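Here the complex is missing a single protein chain, while all its other protein chains stay put.
Which chain is which? They are A, B and C, in the order written, and residues in each are numbered from 1.
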Amino acid sequence: MSRSDSAVTLRSVFASPAIAACFSDEVLIGGMLAFERALARAEGACGAIPETSAKCIDAALRDAPIDVETMVPEARRAGTLAIPFVKRITAHVAAIDKQASGFVHWGSTSQDVADTALVLCAKRASALLLDRWRALGNALATLCDAHRSTPVLARTLLQPATAVPFGFRVATWLDAVTRTRIALSRAADDASVIQLGGASGVLSSLGPIGADVATRLASELELGVPATPWHATRDRVARLGTELAIACQLAAKIGFDVALLMQPEIGEAFEPDGPGRGGSSALPHKRNPVGAMYAREAGLRAPGLLASLIAGSGGELERGLGQWQTQFWTLGELFAAAGSATDAMIEVIEGLRIDAGAMSRNLDATRGFVYAEALSTKLAATVGRSAAHARVESLCRLAQSGGRSLEDVLRDDAELAALVPAQAAAAMFEPSSQFGAAGVMIDRVLDAWRSEET
Amino acid sequence: MSRSDSAVTLRSVFASPAIAACFSDEVLIGGMLAFERALARAEGACGAIPETSAKCIDAALRDAPIDVETMVPEARRAGTLAIPFVKRITAHVAAIDKQASGFVHWGSTSQDVADTALVLCAKRASALLLDRWRALGNALATLCDAHRSTPVLARTLLQPATAVPFGFRVATWLDAVTRTRIALSRAADDASVIQLGGASGVLSSLGPIGADVATRLASELELGVPATPWHATRDRVARLGTELAIACQLAAKIGFDVALLMQPEIGEAFEPDGPGRGGSSALPHKRNPVGAMYAREAGLRAPGLLASLIAGSGGELERGLGQWQTQFWTLGELFAAAGSATDAMIEVIEGLRIDAGAMSRNLDATRGFVYAEALSTKLAATVGRSAAHARVESLCRLAQSGGRSLEDVLRDDAELAALVPAQAAAAMFEPSSQFGAAGVMIDRVLDAWRSEET
Amino acid sequence: MSRSDSAVTLRSVFASPAIAACFSDEVLIGGMLAFERALARAEGACGAIPETSAKCIDAALRDAPIDVETMVPEARRAGTLAIPFVKRITAHVAAIDKQASGFVHWGSTSQDVADTALVLCAKRASALLLDRWRALGNALATLCDAHRSTPVLARTLLQPATAVPFGFRVATWLDAVTRTRIALSRAADDASVIQLGGASGVLSSLGPIGADVATRLASELELGVPATPWHATRDRVARLGTELAIACQLAAKIGFDVALLMQPEIGEAFEPDGPGRGGSSALPHKRNPVGAMYAREAGLRAPGLLASLIAGSGGELERGLGQWQTQFWTLGELFAAAGSATDAMIEVIEGLRIDAGAMSRNLDATRGFVYAEALSTKLAATVGRSAAHARVESLCRLAQSGGRSLEDVLRDDAELAALVPAQAAAAMFEPSSQFGAAGVMIDRVLDAWRSEET
Partner (left out) sequence: MSRSDSAVTLRSVFASPAIAACFSDEVLIGGMLAFERALARAEGACGAIPETSAKCIDAALRDAPIDVETMVPEARRAGTLAIPFVKRITAHVAAIDKQASGFVHWGSTSQDVADTALVLCAKRASALLLDRWRALGNALATLCDAHRSTPVLARTLLQPATAVPFGFRVATWLDAVTRTRIALSRAADDASVIQLGGASGVLSSLGPIGADVATRLASELELGVPATPWHATRDRVARLGTELAIACQLAAKIGFDVALLMQPEIGEAFEPDGPGRGGSSALPHKRNPVGAMYAREAGLRAPGLLASLIAGSGGELERGLGQWQTQFWTLGELFAAAGSATDAMIEVIEGLRIDAGAMSRNLDATRGFVYAEALSTKLAATVGRSAAHARVESLCRLAQSGGRSLEDVLRDDAELAALVPAQAAAAMFEPSSQFGAAGVMIDRVLDAWRSEET
């Protein structure tokens, strides 16, 4: 009954199953159990609780049955999952060893276990996501390399500009992917710290050895130790969320670029085909850019989710009223969105179908206007810059009104034609003449990606 | 497995079960089935499809079994839930009547059924939420009425100001609740319209009778008919979401006010007690304002969720790439948050424990400074305003340094004491002397609430 | 020096000068003066202060010189503009009439004057914006009417769907404009209420006649009277901001639709030309969709601004710590953005150049695929729905591989050709055959707009 909220199953259409699963009830409860076991071991090792009790707790909680359903109403009343959780695990240990049960959750507080479990979920999800971004980067690197000389019309403000290699466009994507993957990895590492402060943050019931217990606990869980508990200073989570939001935005940018190229009137690149992919319930012949749609959906949703996460990054005094809970649920949403967008774009980029012929046709269809700047630059050497600019503008007008090409009208102008002999013109009216520093840029990006990968 | 994302069960701690359930898989699929059945009936009645087929579809889909789990991967590939859904219901009808199955989903498109199902979910959730807000408003009205004369220190920027009736503070809450409930009701009504446009919005395969089919469909589903389909102009959903976000914020404001009053050093109002309510896993004697926490959590999360919803309120050309999907999932989240916050505040207000003695003590503890303005006003008539202001300031300094009350030091100042005889002073140094227009305001609010309720 | 922040002048490129001017220093200070004068008049009329003092204040403040520059550092220290403002106007009145100066700002508090001035700014800006939206709606109505029969390819998920009248697309825009203008007007009216509560909200120093003073003040300022002061329950401002954000989004949706149509490969609609309009500093031949750019800029910025506004809609107890200030600055930003977007779109729509020939060519270029659904529907009557669907799919594949039209391959298939005689096919392979209920929808929208306008 309590499971029936929020179209649970249907929502998973808009998530990466593997990444979303990192925040499942099972995994989250698993993280809470891992915390309590590791805490007992750490406290046993430091002498904060009897070694035998520590061992008993550790063993007993290995397979403690937690009935999540029944926890919900109790948790709602208590205001935290940890209260019914600790009650259950204490009872479970007590059934085995009464004395040991007195040391369950020793010196810790609700938010310690909840936050550390969140961190464990996030660490796992981050690792998966970084793997997926490696796959995305690799696919982009291959695509970039394959098209370092394929001319395509650059488009700015959705209008044609000049010719660039398609590989350059992909390089700008990969460049951002490289940056984002590094930043995500760093943010995930920075956020991978335990939460342990006890009732008020200073580990009062553990005394000065509290710091050793924390160090040991962190080592048991393969997490870092923060200088102070972060119950009410949650900027690390905000930074991690930022990278997820940026990842969503970046995937959305790539996806929407593909969708624009896939418009049939442009037709330069296409999402992969496949049975059941991108269909329409009304129009059987239609093929929708569904990968782009998933990425865009995540990109539209992410900025707001990040705003919520940031709004929850503080908290009153030692522990606040509502902030960590807001972060808790929102971080999972951001991971799910980032996962959905990433999975979609891997599929799109790995299977992207390029129509170099269409790219070429679209360039030709500009009838040479993309070379107007180059022609003007060339003429400037002889007739001066503003005269050149004015003359080329006239040629453009002439070409446009007559439906002719710029080169064509140039040949008709005896004076200018003399300044730009046919051979020079041919070299100029050629897409690759506009590639500028594209080669250097592509190399830089591929090198950076590859060096990052090794 | 696909069900395991996002800590499904645990999340319901932060939701109103009844309201969250309006967006469950079952209810959403139920809405999709209701749409398809009503569409068939409407098309049968208008002659768009054969009456017998219409009846067959209507009957067959009454109990069509939909296996949501298996739909997910297909939906992910197709980019919409509707594709696998229509496939399944068509097959289900075909097993009964081949010909009728040809008229399933007739003239409609994926987003028609998805959006209308969303609207049906939202309408149901809105009705529940409006009921809950009635309960909240009634509880506030009772509280307001009961304390129309209970003096309490007003606090601005978290500093003491003057005395007001506690009922006035509650009236400001109720005033906003009244407005928000009306606005929510209106937004819900405005958003309760069908989506029906077919492939491109004009109902091309139905022809001109499409408009009649739409009217009939709307009437079957007890929804309104929009002038045009709203596939890519989704402002109605944005307005509904705004009211949910405002509801979260308002609940959070009331909740945080209570939490501030519940600080033991202030101790003027308390959330209700109850077994297991607001406990701490570390400190057994502690009682946390958990109702306030739930409301605040929702209040912190809502502005970001609304930003996402607004970002999804457009869409490219006839139907956009990702917008409606973003709205789809975000609207459910906003309802869940608003439900959580509302349930929490009903419990808090219905059970609020007031300590009028503490209110009185806190007023006294200001040692009369809350009356400084009144005294200054009184003296101004005789000695002029700035002289009065300066004299009262001196008295305040004197009182403060000596730990005495303002009245006390006034009595010691022969000249001023003569201007304010003991009896006049007694009347002035009395909280109710500061109630100003509170009575009128309280009456206005109670009247507005009650007239709204009838 | 203090004026030099935030690229003041350059920012006005992204604003409507007339609307932004409603929030200028001068207008805002003017609103504060209007409040203080009207307050004095109201208090004089109600007997709260001497009539002569009231008149003196009213007269003196008609032309009170306020040096805004010098106010800034004092306001920063005090935490509110009102402190240095009231100090200055009190001194100004005192220079004329010492006694009257004692009644300046009588019974009021800082936030009363600041909030009421904000409301006066917003009311003025709303009126201008509503006028601008009338102009936008009128331009859309004209465009819609002119193109109720111009066929254009509908596009969903950026892929061709079927044919619709271009006027239908415009009708969906106008429909949303109509709704948004009504909602904006209502929200502006609802928000046009005074703020008057004094130190703690109950008008303590005015006593019970405070309510009469408030009524009178509101009437003097042509604003409404709220049931209670709204210092800490600021949902009205949030609702007004929502309509501004929706207006930005809607303008962005229309603008981006135009930009998509203006891609040269599509070339169906163009922003108006004009000297200096949409140029490029690198490519002289280029024409950018700058109107769309302004609208989109506002659309991208608005959801976040609204999140800030919502986050500031509460406040602790009688008056909060930071909320109203956040709303104050954010509301002005939202108006500026909405103004920029609206101005841009009026210019775009009033001057929109339509290329009906290109629309027709793009339809033809689909080689009849847009009629596949219609053909399948027609054949279904004879061969059954799934057989029809399968046969049409084959025809589509045949046409696609051979670069032929659907009609062409249909004629080659003797059996099917017999079922769809040439004349019937001609009627079917005609855009207007797909217009469905477009005519009814267009009429509804135009009627609604026109009835709203009268």
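Brief remarks follow.
The rule we apply is simple: a residue touches a chain if its C-beta (ideal position, glycine included) is under 8 Å from a C-beta of that chain, and two chains touch if they have at least 3 such contacts.
Bear in mind that the values here come from a model prediction, so they are computed numbers and not experimental data.
Although one chain is not drawn, the whole complex shows that of A:Ala20, A:Leu33, A:Leu81 or A:Leu306 it is A:Leu306 that touches it. For the chain missing from the display, the contacting residue among A:Gly47, A:Gly207 or A:Gly402 is A:Gly207, taking the whole complex into account. Touching the missing chain, out of A:Val68, A:Val164 or A:Cys396, is residue A:Val164.
From the options A:Ala60, A:Leu221 or A:Ala245, the residue with contact to the unseen chain in the full assembly is A:Ala245.
Across the interface with the omitted chain, subunit B contributes residues 155-162, 259-260, 262-266, 280, 282-290, 293, 303-304, 307, 311, 362, 365-366, 369, 372-373, 376, 389, 392-393, 396. On the side of subunit C, the interface with the absent chain consists of residues 1-15, 17, 20-21, 23-29, 68-69, 71-72, 74-83, 86, 105, 108-110, 113, 198-199, 205, 252, 256, 259, 274-283, 288-290, 292-309, 311-312, 321-323, 325-326, 329-330, 332-333, 336, using the contact rule stated above. Residues of subunit A in touch with the missing chain: 79, 98-99, 101-102, 154-158, 161-165, 168-169, 171-173, 175-176, 179-180, 183, 198-211, 214, 226-233, 235-236, 238-239, 242, 245-246, 249-250, 252-253, 256-257, 260, 299, 302-304, 306-308, 310-311, 313-321, 373-374, 377, 380, 384-386, 434-441, 444-445, 448.
Here, only the chains that are shown with their structure count from here on.
Look at the contact of subunit A with subunit C and you find the same residues on each copy: over half of the numbers used there are shared. Distance between Cα centroids is largest for the pairing of subunit C with A.
In this assembly, the C-alpha centroid of subunit B lies 24 Å from the C-alpha centroid of subunit C.
Touching of two or more other chains is recorded for residues 79, 198-199, 205, 252, 256, 299, 302-304, 306-308, 311, 321 of subunit B.
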